[in-house]
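What follows is part of the complex, with its chains left where they were.
Going in written order, the chains are labelled A and B, and every chain counts its residues from 1.
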Amino acid sequence: MLASVSDRRLIAGGQVVTASSVFRADVLVADGLIVAVGRELDAAGAELIDATGCYVLPGAIDAHTHVSMPAGPVVTVDDYDTATAAAAMGGTTTIIDFVIQRPGQGVAEALSGWRAKLDACPLWVDVGFHFACVDLGVPGALEELAMLPEQGISSFKLFMAYSGTLMVSDRTMLEVMRVAAASGVLVLVHCENGDVVDHLVAGALARGDVSPVWHARTRPPVAETEATGRAIALAAVVGAALYIVHVSCQGALAAVTAARAAGQAVLAETCPQYLRFTESDLDRDGFEGARYVCSPPLRSAADQEALWRALAAGGLDAVNSDHCPFRLADQKTLGRHDFSLIPNGVSGVEERVMLLYDLGVRTGRISLSRWVELVATAPARIFGLAPRKGSVVPGADADLVVFDPARPRKLSASSQRSAADHSLYEGVEVAGSPSWVLLRGEPVVADGMFVGDAPRGEWVARARVGEGSTRVRLTT
Amino acid sequence: MLASVSDRRLIAGGQVVTASSVFRADVLVADGLIVAVGRELDAAGAELIDATGCYVLPGAIDAHTHVSMPAGPVVTVDDYDTATAAAAMGGTTTIIDFVIQRPGQGVAEALSGWRAKLDACPLWVDVGFHFACVDLGVPGALEELAMLPEQGISSFKLFMAYSGTLMVSDRTMLEVMRVAAASGVLVLVHCENGDVVDHLVAGALARGDVSPVWHARTRPPVAETEATGRAIALAAVVGAALYIVHVSCQGALAAVTAARAAGQAVLAETCPQYLRFTESDLDRDGFEGARYVCSPPLRSAADQEALWRALAAGGLDAVNSDHCPFRLADQKTLGRHDFSLIPNGVSGVEERVMLLYDLGVRTGRISLSRWVELVATAPARIFGLAPRKGSVVPGADADLVVFDPARPRKLSASSQRSAADHSLYEGVEVAGSPSWVLLRGEPVVADGMFVGDAPRGEWVARARVGEGSTRVRLTT
């Protein structure tokens, strides 16, 4: 465990932004917790952080990252050290990462393996775990899954794509969902029909269509839409609470919208890359498109507009990064002559909060409060971290961000904390960035600089769906 | 202006409920404003209000009341004295009431007439005004409407029903909406097709169908659904921000949902009566049904379920009362032999917050935070009162409610503050009720009792749509 932090700090002069209000107030921190929010606080002896002209936000939560994740012959390049450092630099103070079972591997074994990776690294922000179920054939798997919430893991993930490795059958989905429903666990699903993808990939390769853009053309919106509808149907059958990860297209959105209107508990996220890039980026000259290979693939401008409308109108609940970094030099290049061998994934844990501010708040598409809700408050609530995380309220962990809307940052592989050798956002200058990031009251970023003196991140247990204030709801 | 209030008060020991969080904190009040929210507040000299075991809420906003409103031969029975006292007793610290133009009457004239009614009464809570446009034939009407936002009136209302008195043509709607769009004004619409209603009423009366239940049968859901769709279409034509009042049925909800999914700025409310009663209440023995006559009429259980789903999932934005009280003894009875002569309207300004807690929070249909959002935070944001009202944040008016979930209240005509001679909720015991209600820091309700010493309510100006933090958004 980390050292007890007894210092008092006053974040003074800023505009506090919560998911429901924006107001001028100071925030007083003591013993790692938020103590008070107000205008005439007794901050005797407190260290002052000047937030004049800045927004004071709850530390953001990134509920979708893939750290040190094996993917065929390669592994994502960020370990928990670089990933959490990157998160901190972007204003994210908690990530929820995926423990992924290997076929034949027991649940506890999978978990301890990932825990070992975690323990081997300094943590610059807090880390929680989802558990991705791949194989129920292991004796006792369902029973072990049912115990995970007690160990602070209250979300399971299922993949409907990646046949032969991660993809599970409808039968498996139903069994996992049934356990989840009985155990207060939220079920996350990667919705793409793997058989459709395989069929189209085989056809494309047989025709000699091997360039990166075929990644998108062989994973069409109908494959995502179908799988989304199916996941919703299966969840309805067993009464499980469902969370659709990385929604990218209009059809999937429509399926989510229809289910919610019918009263089903279906939550959904999208990711910055789907808001910023389109399929045309996969068709860039040469092998450039490989940088943009992620699944679901980048879509059309019309899909982007639909995602923005849903973010603004409440049809999507969160924006997480799906941070899944691969090197261009020796990993993405595996697919130089066969797009299907390009590792699937892009970075985003560092850029997410800033990008959504630039693309969403500055353009007027979403409000300041909605921004904070999407990157912090909603992920905290949905994933069982509220009220400890995600809000600027007394009693919460003093995970705070001073976001300076007038402090531009140029994004680049050369300056990012992630170990990736490239950045989708190379050279992009965002208008605002975090000047201070506190984890339980202690600065991880100070005046825009990473403070690498003492890693204070911890593994965090998360509450069950429906416990405390974390009951799955479609709204605040 | 009211007397300056310099006392300091500490609401201590409660659970603060905001639209995005629930947390244990004290709230410090000084000079009529919230000063700090926290756990170790310096409250030297402050008067203590013990909120242990209670929820501390922002004062609720009821954005839909009809005080001293003429309706044919009668007038609603509450003036601003009794209406605001009733509001206070129910935890509502601001009402927004409708100034209604008479045919041929100028805008300023209408406004000054209503202002006179207001000035003649003690106000126990704050009062704002909407302006209901009935007649554009008056010279200069559109120009005068365009000036209203500068006078703190930033919402217009249009009626699509009540031909001959309030109903306006599509032509008028378009002109008013165009001015609204250009002036930062939100347009509220009563959506029922008046011609359909008249046609069906004439048929019913011709057949001798005169009992109260025919009120509902002659105002079928299709009349509301059609008008809702039309209001949305007209608003789309001129780019006006739209707010549908008292949505009561599935078809209207579906129209709102579709418009929002398409990116249009359409907001909507429902009212407690639509959540609690059904058309069958209009068919009670004898003339009992007359009590329940309001428009749109009470609907089916299936419509109720759809309203609850929308409240939970974000498809509706607010719950207001449409408080429109008539006496049973000598007003409702005008329609004893002809349902179409029964004055349309029911009470609710006192009961709304408690009812939504009972029917929504206690049943698990909505969360504590969603409750507060629906009755306080959202109305404040939508109608230009945020951040001054609607949230428990430093700098806001200290309009606060200590809501005791274990303090039952029996609703009854005999105990209500409204001047009505009956109550739809006669004998109903709600589980929780406000023990303290503060307006700018001063108690209006103390330990559950009305404090009638000094009326401190004020008329409140509201900001334009799109100004400050009040920009019309579909989400927080």
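Just so we're on the same page, a contact is a pair of C-beta atoms (placed from the backbone, for glycine too) under 8 Å apart; a residue touches a chain by one contact, two chains touch by 3 or more.
Given the structure is predicted, the values throughout are model-derived calculations rather than measurements.
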item	value
Given 2 placed chains, full-complex copy number	4
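Note that in this section only the chains that are shown with their structure count from here on.
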item	value
Relative orientation of copies subunit A and subunit B, as a Cα rotation angle in degrees, nearest 5	180
Rounded Å distance, subunit A centre to subunit B centre (Cα mean)	39
Of subunit B, residues touching subunit A in the complex	16, 18-25, 28, 30, 34-42, 254, 257, 260-263, 305, 309-310, 312-315, 366-370, 373, 377, 386-387, 391, 393-396, 469, 471, 473-476
